[in-house]
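A single protein chain has been removed from this complex, and every other one stays in its place.
Here is chain A:
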Amino acid sequence: MKNAVTAALSAALIFGSGSAAFSIERGGVLHYGRYADSLFLDPVLNDANVDIWILSNLYDTLILPTDDGKGLKPGLATDWKIADDGLSVDLTLRQGAMFSDGTPITQDDVIWSLKRAANPENGIWNFLLVSVDDVVAKSDDGITIKLKHTDPAILPALTVFNSAIMPKKPFEASEGSTDAEKAKAFAEHPVGSGPFVLKSWQRGSTMELVKNEHYWGKGEDGKPLPYLDGIEFNLLPDDATRILKLQSGEIDGAELIPYARVAELKQAEGIDMELFPSTRIADVIMNVRPQVDGKDNPLSNEKVRQALNYAANKQAIIQIVTHGVGTPMSSYMSSATPLHVGEGAVYPYDLEKAKQLMKEAGFEDGFSTSILILAGSQDEIGTATALQQMWAQIGVELELQQVDNATRTQKYRDGVFQMRAGAWTDDIADPNEITSYYVYSKNIDAVHSGWKSEKADELFEASQKEIDQEKRAEQYAEIQKIYNDTGPIVPLYETPYPVALSDKVHGFLQIPLGNNVFRAAWMDKQ
């Protein structure tokens, strides 16, 4: 746990990354091209990355994630301590911190915000705070979070967007009788605690954020952050248009650059092609139930799954789909996820071994199966086409079924699929989120695969309460071994976040959890 000294030191070092060699210039509006618009800017009730990844600019959390996405640094809390019995957390609140309307951030606001986020009736993220029993005021400047049981991930959970601090009074004064109605009304004219505040939003076109004049953070020049006067998000769904607009100087940054354009933009004058480390993984999820649609399912055989894994040439797929930008997955979780174990591809390409395993499984002559892929997704079509050819060599005939996302989700949830292309990004700097979905059978049937390991379930349940970090790391090592050896997926590759920026832009960061951090971004004026 951190003590006050390390917290203070970290505070002094916050926001310094990447820009120390420059003399920072203040002011200006950064125009940033996004591929899709936000939907609903409520930290608790949102449900999509398009909201999650920009919310940290509008609302601060008590603790902030470090730049590598793995550690913790002070946010609206300056210090924290977990009790010796692990059943409560004391946090000291930052003195003088204010909301964007100039009113002070009080204990009441913090208690109300955390309770709202932990309420099982609210949204889909409350599971991250499932251990929270109560939140109470402590002396004059702090709060205590009381836990139902020990929770090793409680501090990372306080960095996640859903535990952001919002102003209780204006929220409750908003129109509507339910929390959802009030959230809707409040989100139209929000009062925030982050470095920026929403000024206007033309849905489907532009969103303007302006600097929060009351923000607590200090820049390298000792003056308040942020450096920018504002950010303008321009919605540019077409990849080619987004890049053209950056090249013509009409915007200063563009997200989600297609991998095929990365090499070209690395050479382009006036553009910094950034590949920010991420927790994003891409895989193939197999339905391992003994029968699917009333027919025997070869994928229920562990050896068949291993054979498919060995027969998939990940390096080739990485070249074809990500143009060499990706790296092979070395576990079911990304290598940027805490407690990840593994080096090199989980199953290195070995066609002979794959054939041998198919023979041992009694499928020497192969079988036919199918994969659900997202219609129009070049990445998924590329991956599935490559797998089709690779698996044909062990006699497996793969049919590609292109469907839209809602159709796929429905089939997937109903368990009426053979395989599907999958992807994941962590929202919390802890392995528990991905593990609860991918491995733990009692949440969503291990990514709806029907796979179940009692041992892995037990280990996961134990790890959720284990506050001895070493023991927890051992538990996770074992979970990963079980899952990687016998699990329902073909792990393919990890990819960074490809963001192209004008070389005038400095200090922008997309952390491995996906958050776009503009807090310490600044631009050359010239």
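Definition applied: a residue touches a chain if its C-beta (ideal position, glycine included) is under 8 Å from a C-beta of that chain, and two chains touch if they have at least 3 such contacts; residues count from 1.
Here is the rule we use: contacts and distances are computed from a predicted model.
When the listed names "Ion-translocating oxidoreductase complex subunit A", "Electron transfer flavoprotein subunit alpha", "ABC transporter permease" or "Cytochrome c oxidase subunit 4B" are checked against UniProt, the chain not shown comes out as "ABC transporter permease".
Checked against the full complex, the one of A:Asp133, A:Glu250 or A:Asp524 touching the unshown chain is A:Glu250.
Only one residue in the set A:Lys81, A:Lys115, A:Lys184 or A:Arg289 touches the chain that does not appear here, and it is A:Lys184. On the side of chain A, touch with the chain left out of the figure occurs at residues 39-40, 47-48, 124, 180, 184, 187, 202-206, 234-238, 240-241, 244-245, 247-248, 250, 403-413, 422, 437, 443-444, 447.
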